[in-house]
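In this view, the complex is presented without one of its protein chains, the others remaining in place.
Showing chain A:
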Amino acid sequence: MGLLSDPVRRRALARIVLRLNAPLCVLSYVAGIAWFLALAFPPLTQRTYMSENAMGSTMVEEQFVGGDRARAFARDFTAHHRKSGALPVAWLERTMQSVGLEVYTQSFSRKLPFPDETHERYMVLGTNVYGILRAPRAASTESLVLTVPCGPGSTNSQAVGLMLALAAHFRGQIYWAKDIIFLVTEHDLLGTEAWLEAYHDVNVTGIQSSPLQGRAGAIQAAVALELSSDVVTSLDVTVEGLNGQLPNLDLLNLFQTFCQKGGLLCTLQGKLQPQDWTSLDGPLQSLQTLLLMVLRQASGRPHGPHGLFLRYRVEALTLRGINSFRQYKYDLVAVGRALEGMFRKLNHLLERLHQSFFFYLLPALSRFVSIGLYMPAAGFLLLVLGLKALELWMQLHEAGVNPEEAGGPSNPAPTLPAAQGVSLASLVAPLLISQAMGLALYILPVLGQHVAAQHFPVAEAEAVVLTLLAIYVAGLALPHNTHRVMSSQAPDRGWMALKLVALIYLALQLGCISLTNFSLGFLLAATMVPAAALINPHGPRSLYAILLVLTSPAATLLGSLFLWRELQEMPLSLSEGWQLFLAALAQGVLEHHTYSALLFPLLTLGLYPCWLLFWNVLFWK
């Protein structure tokens, strides 16, 4: 209580906050960034370890030898697929039945809010086929899923072949204690979403689908497989799911264990594991991997079918077979064995995977950073906002609030209510207008696509993206006219109060975001915080304006795209980058409507209005 009640110490503290505000802010920001960069280095990254007892201590022996069978299935599947032009449902049903599964199909349809140009689809009609292997030893209360997405782009036929061969092999074993569902989905993620919703008997995204005829209990874990060649050089594993959700780290550990056991080469974010942690090269490479993971997680997209499973509390990951120019190649048997091992270990689970971490960052496949270690990075960045807000509050209230603290009997109190009244009234208009802009940004593009397409020579999908950009830019022009409406008796107090509110609003949002999706929160904080802290209407206005525009959410998205491709060693040219940016905008809107991804509403309803407030502060007259 000493700090709360002792005026001497409080005054000293207040003086520190006021006098040293700028250096403290800079220090805090630098500390945040440095902390984040340090996450790739050994003291902060720890080796992963298996926490789940049921999967750790037991041994399994993989016996899968059906490589030829898998290739034959894949050939048949490709032939039938090519013949019918769509998913060969009848063939799949027949084949699944012939290997001894209970087979069901599910048809679904979905009309997208606007045509999806990347995947070239609008009205989607499809059928999912799944077969259930009933465990001989259990009462169908728990199950595991092996899913293969079949899209129009990649047929994934080798994955289907391997899945069928595995099903045939699994069928002959007696040790299964959980049912195993082998699922082939059409239109990749849309099919997965339809199946998951029907399986859990919910409808969250408005997809129409027929109800499922067969179920197999609560799904404990799922593995999605994408393979499109008979041999692979490495397996790439993806963990980032919808809205940045991650599966339990144990599932990844499990995968890694079997990769090591089978001598398979496995990658994360397309990067191999650094071997040498003692020199600088290893950590630098892991920093690259870490940045790639942060960018991917921040996008909040489901990076594979596993991403949708996570929403239903099913731990899941996607494995992709990569066939590059490397000399040494593995055939389907090696991949099949890794999968067999994983499923056998998952079969041992006594309860849901819960022992290991759910919040982590991965600088390499066998290294992780836990939440306690990465949170300070975001914390330091948010501290800048807090310090700045505190300074503004003190400046706003240094006159006549606390008689002992203001120093001297010169300030009678009645100034206070008047000043408050002014600032509160002047805050309402900017707040309302920027929120309304955000709402318009959220609703209008999809709602007005037909109107735009009628009056301008653009397609619907383009119309959505262009309207989005138009409203976004219009927001810059609009709000800074508002403050002329109200009286400005105390101009300085006006913008200070607005900035105070905006700072708290931003800190609140970033805090909430970084708890749910650290990557997104950190990325936005790292870009938005410096501008937010610097902005005031008295400095070099054009410089501030440029800085603010460069750190706006849309610019962050554009920058992230360039950084992403740079890190993947596939640099973008400017025009390519712009095209990718437009596509990303359309995908963001689409994913919000089809999978209820939250990035789009978060940016339009939360961060964009908040950013407009800062824009408003800058052009305060």
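A few remarks follow.
FYI, a residue touches a chain if its C-beta (ideal position, glycine included) is under 8 Å from a C-beta of that chain, and two chains touch if they have at least 3 such contacts; residues count from 1.
Assume contacts and distances are computed from a predicted model.
Remark: of the listed names "Proteasome subunit beta type-8", "VPS26, retromer complex component B", "Phosphatidylinositol glycan anchor biosynthesis, class U" or "Cell cycle control protein 50C", the one matching the undisplayed chain in UniProt is "Phosphatidylinositol glycan anchor biosynthesis, class U". Shown as candidates are A:54, A:112, A:231 or A:504; the residue that touches the absent chain is A:504. One of A:33, A:86 or A:390 touches the chain omitted from the figure, and that residue is A:390. Which of A:95, A:245 or A:527 touches the hidden chain is settled by the complete complex: it is A:245. One chain is missing from the display, and on chain A it is touched by residues 1, 4-8, 10, 245-246, 310-311, 313, 358-359, 386, 389-390, 393, 400-404, 407-409, 413-414, 416-417, 504, 507-508, 511-512, 515-516.
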